[in-house]
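Shown next, in structure tokens, is the structure this report addresses.
Missing here: one protein chain of the complex. Every other protein chain is in place.
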Amino acid sequence: MALSTLLISLLVTSVIIYFVSKASWRVGAILNFLIGIFLISYVFALHTGTTSDLGTLFGQKLQLTWTNASFYFSAVSLMVIVSVMLFAIKWLDSQKYPAAFNMFLLMMTAGSLGVFMAADLVTLYIFWEIAVLSSMLIVPMGKKESRKAAVIYAVMSASGTYMYLYGAFLAFQRYGTLNISEIAKQMVSDPSTGIKAAIFLLLASAGIAKSGIFPLHTWLRIAHGNAPDAFSAVLSGQLVKLGSYVLMVTVAVIPSLRVFANIPFYSGIPATNYFLIALGATSIIVGTLMAIKQDDMKMLIAFSSVANGGYILIGIGTMDPMGFEGGVLHVFNHALAAAVIFMAFASVVYRTHTKKISELGGLIHKMPITFLAYLFAIISLAGIPPMSGFISKWMIYQALVRKGMFITAFIAFFGSIGSFLYVFRPLAGVFLGQLPKKYKDVKEVSPVMWIPMMILVVISLIIGIWPFPVLQPIESMRADFGIAPMVKISDPDHWLIRGFAGNWNPVLVFNLFLIGFIIAYILYTMFPRSKKVDLLAPHKEEGTPINIYTGGEYIYTPELYHYNTKFYAGFERMYEKHPSWEKVLGMLAKFFHDLGEWVHGWFFRPSPSAYAFWVSLTILIVFWVRW
Amino acid sequence: MRRLYAILVGAGLVYMLFAFLGTISPYGNVNLSDRVSAHFLAKDVNSVDASKWVSGDKQIPSKMKVFGKKGFEDGSANVVTSIVVNYRSFDTLGEVTVLFASAVGVGLILGGTRRMRYGRKPNFILRVSTGILLPLIILFGVYIFVHGHLTPGGGFPGGTVIAAAVLLLYLSNEEFSLNMVVSKSLEGSMGSLYVIFGLIGLAVGGAFLFNFLPNGVVGSLFSAGVVPLVYMTIGLKVGSELSGVVAEIHEEREG
Amino acid sequence: MSALIWLAGGIMIVAAVFAVEAKKILDAVIAMSALSLVSVFLFIAMRAPDVAITEASVGAGLVTAVLLVTLFRMKGGDDK
Amino acid sequence: MVYAISIILIGIGIYGLMTQKNLFKHLISLSIIDTAVNIFIIATGYVEGGKAPIYTKSLPNFAIGKFVDPLPQALVLTAIVIGVGTLAVGASLLVRIREKHSSIDVENMKGVEE
Partner (left out) sequence: MISLLIAIPLLLAFVSVMWKRISKSLFFLAAIVNLIILLASWFPNGVEIHAMGNWKPPFGINLVLDNASFYAVLVVNAFFFLVSLMPKFVESYGTSLMLLMAAANGFILTGDLFNSFVFMEIMTITAVTIASKRDNFYNAFKYLILGGIAGSIYLLATIFAYTATGSLNMAHVSMAAISASSLIAITTLYTIGLGVEAKLFPLNGWVSGVYGGNDLAPVILGTSVSFAALYMVGRLFGTVFHGNGAEVLYTLALITIVAGEVAALRQQNILKAFAYSSVAQAGVVVAMISKGTAKSMGLAYFHLTNDAVAKFVIFLVAGFLVYNYKNLNGVFKKHKILGASFSMATFSLIGFPLFAGFQSKLRMIMALFSMKDFLFPAVMLLATLIEVGYVVRWNVRLWFEEETQEKAETPVVASTIALILAILLVAVFLKPEIFLNGAMKMGNALADSKDYIQGVLSVVKGGM
């Protein structure tokens, strides 16, 4: 099956899925899952270099082509999507619009695959918009705030997209082609730095908007936070990676080191790349600090996505072999971790109907498997060995230190430490601590929902021990892009990842961890177990475990005494009065609204007199200009 | 302040139009031979070679007698009428349509609910003099449009005069109410008739609104082919139409 | 002739200003009708008898009638 | 000079449209502009010493310069009627506006949606 046939039939199938789901949404969801499985096998069977025509636009061929990068990104995406599809088979019964969800999820899959396959800028744009459109229509299926979220998501995504489009056609105008590799070739020989930089930044802005890099990151909080719970997993785990892909295309497929060789900025990195790195670093700071503050667990992880998008951007932006591989590997790690975390949250919300950390607690006893999935996912997300998340971060640090970018490296370290803080907050607030009484009948979710989580966790763990299956395609990708193709980083023969300041042997590390774990477990079994005490005596009807704090006094605001309220109060106080970028963007939106009000009030609402005035004035101005 | 702005802008507009005036020939100093109307006056459009004419070769005929002669492409002595109803008859069809559209519009805008007379006691003199004048006025109106191709006037003024008669009836007679069915069907049939004249022209002469009747001697009553007929239909149509409009606005609705 | 035209023009301009600025709508309508009537003279002066007749009957007569009838329908309208 | 008169009349009409608050006045101003434009059009067809374009017994011959331009006159005939049509529709709208908004003064009209 040709690539174009595949995508088009996927789009058509999505509409069929809608009608099937109208009859029975479960059948639709199962069909979706089967199609997903098929896609994964399809993707693994494809050979690189397969191309296929989509049609022509204005004499320009629209083409799809299958490269190592397409394979890598498609495989990661499908892993996330298929697990969510499996998850949805059960989870959808809590949703209002299951049929539309199924349809748009499949449509979005088609769009994403198309983006990764696109050989030229317009094809990329077409599938990009399909993915955005369909995901944008899933977002408002959530609770009330999600409607606004959809609008903000659409506008922010569109602002990046349209800048990209402008850049694409700027490139077309200058180089006469839309083909990405052609453009890359011509850009190297183009003498005009200004236009090249403009094209570069305009193209990158789509990725910036999509992957939630600093100036356009605010939609993540509201969209991820309010989208239907399982879909947040796709949003954060997969859709955001479309942005990373576009960033990778602009930075690596267009050989930015060679294109901008005449504007080096710092240790061989051109100013344009450095600008992106600076944005990435800002995102790490903003994402980390904001994530620490959140009480809503989904918004918390949304901000963590901002920070991790920053890591990816920094890694790719350095164009160092180590950094590039680290960044691309981080795509994989973050996709899996974020997907598992959001699915775990979706399971929690599925059972408890709340996503406020301060209203939850102690679910470890009720939902142990979900807890386990969450635990491993955050270990990966925070970058602790032996999970795979560590490896990518380690590679990025290696690159940063080698390039001598100490400020960026420091920010990256800071983000890493910050991530310990914020991932611990839901852990403590949701799974540990006291179980509120109203959740005493909560059960573990059904296997259909926890199996996908566990699969992803296991994959992540395996890759943490033996990362070479993922590193190999990345290495061939790197060779495609010509980033120091001589340098070999992964060395499966010696079980080593070779960094410049030392090597990493994941198997060894895993064994050490395993030994440590076994010792800890032995110690744990040797000492007597703690005893559980019911602390709910006087306030049974509220069901809130608060009496431990009170000395016989009645408490009027029990939620303030929940230990999870203001979890990091001291730390948060340090940056309480931080400037809010969201407010700035809000002001911008308000400015347009006010402008509209003004235009309406001055030109459209008034009496015929005013019309006559404007008509006369216009004639006069035209006359004055032309006479 | 508003007035000041208005005066400024108005003055600017006047200045602009004065500036534009410089681009056209001064008042009274027009050379008709540059314009198409020279051939309307000479009634020799059919004999002009248009492709040469547009490129500057003006084929103005020499002085010749028109009045009382036969055999011109258009037979009306009044050249304005010949333009209105023959050379640019399509404009006139449009014009009739404008009036028709506005009559329909007035009907739709004002129509709908039950009607009631607008009462104002007419005085005696008005009523008596109306009785005497009415036939004369209507006759005058008919005269105007029947002689449209000979003398100044035509369908529109004629129709208006008839409408004035109806207005007079309204003012003089409290009980009077225009029979809407009659006026509407007159209006509709006359309008259709105009289009049908055009269609007959299309069938006979191969062109819409073609003058399919023979032209007589310039200056006689039955001379200008379809022109008098068309003017008659226009006159009746405009008369009934405007009467309808007057009646429509005049009659008051309740509730 | 020229002086007459100027006179007519002057009258028209005065009538127009009056029509625009009059306090009572009725006055405005009458001024407007006067303007139309004087313009009939201009048309005649410019050798356009057809237009003159039409303007006299339609512009001065019918328009005024329609406006007046409208005005009465609105019971005197809103005085400015 | 006829041009001047008509242009000034156009200016007055526009001025009236801009300053007046009564919708009736707007209609009147529009009518003034119409008349002024008509005068302007006729003036473009005037030939010094020309006669009305009607062949009569006393004026039986065709010659350039003897008649004024008949075409603008024909156009004006149409334009006048079009003006009336507009005015009639405007007048009937005014009647209904007065009924609906209880006034035809822009500042006193009630229930005009934003």
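Order of writing sets the labels: A, B, C and D. Residues in every chain begin at 1.
Keep in mind that, in the parts below, a contact is a pair of C-beta atoms (placed from the backbone, for glycine too) under 8 Å apart; a residue touches a chain by one contact, two chains touch by 3 or more.
Fair warning: this is a prediction, and the values are worked out from it, not measured in the lab.
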Among the chains you can see, which ones touch the chain that has been omitted? A, B, D
Among A:Ile263, A:Leu375, A:Ile462 or A:Ala610, exactly one should touch the missing chain; which is it? A:Ala610
The listed residue (D:Thr19, D:Thr44 or D:Gln73) that touches the chain absent from the view is D:Thr44
One chain is left out of this view; which of B:Leu8, B:Val45 or B:Leu133 touches it in the full complex? B:Val45
Touch as defined at the start, partner being the missing chain; which of B:Val195, B:Leu213 or B:Leu229 qualifies? B:Val195
On chain A, residues whose C-beta touches the chain left out of the figure: 11, 57-58, 122, 125-127, 129-130, 133, 136-137, 140-141, 146-147, 150-151, 154-155, 158-159, 162-163, 165-166, 169-170, 172-173, 589, 592-593, 595-597, 599-600, 603-608, 610-612, 614-615, 617-619, 622-623, 625-627
Take the complete complex as the reference. Which residues in chain B touch the chain that isn't displayed? 17, 19-20, 22-25, 30, 34-36, 39-40, 45-46, 48, 50-51, 53-54, 86-91, 93-95, 97-98, 100-102, 104-105, 108-109, 184-185, 187-192, 194-196, 198-199, 201-202, 205-211
What is the set of chain D residues that contact the non-displayed chain in the whole complex? 10, 14, 17, 23, 26-27, 30, 33-34, 37, 40-41, 44, 71-72, 75, 78-79, 82, 85-86, 89-90, 93-94, 96-97, 100-101, 109, 112
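Note that in this section only the chains that are shown with their structure count from here on.
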Could you quickly compare A-B and B-C and let me know which has more C-beta contacts? B-C
What whole-number Å value describes the gap between the mean CA coordinates of chain B and chain C? 20
How many Å are there between the centre of chain A and the centre of chain D, using C-alpha atoms for each centre? 67
Just curious, how far off is chain C from chain A if you go by their C-alpha centres, in Å? 74
Contacts with two or more other chains occur in chain B at residues 5-6, 9-10, 13, 78, 80, 152, 154, 156, 245, 249
Sequence positions of chain C contacting 2 or more other chains: 48-51, 54, 58, 62, 66, 69-70, 73
Contacting residues of chain B [partner chain A, same complex]: 5-6, 9-10, 12-13, 16, 19
Once bound in the complex, which stretches of chain A touch chain B? 613, 616-617, 619-620, 623, 627
Note: in the complex, chain C contacts chain D through residues 2, 5-6, 8-9, 12-13, 16-17, 19-21, 25, 28-29, 32, 35-36, 39, 42-43, 46-51, 54-55, 58-59, 62-63, 66-67, 69-71, 73-74, 77-78, 80
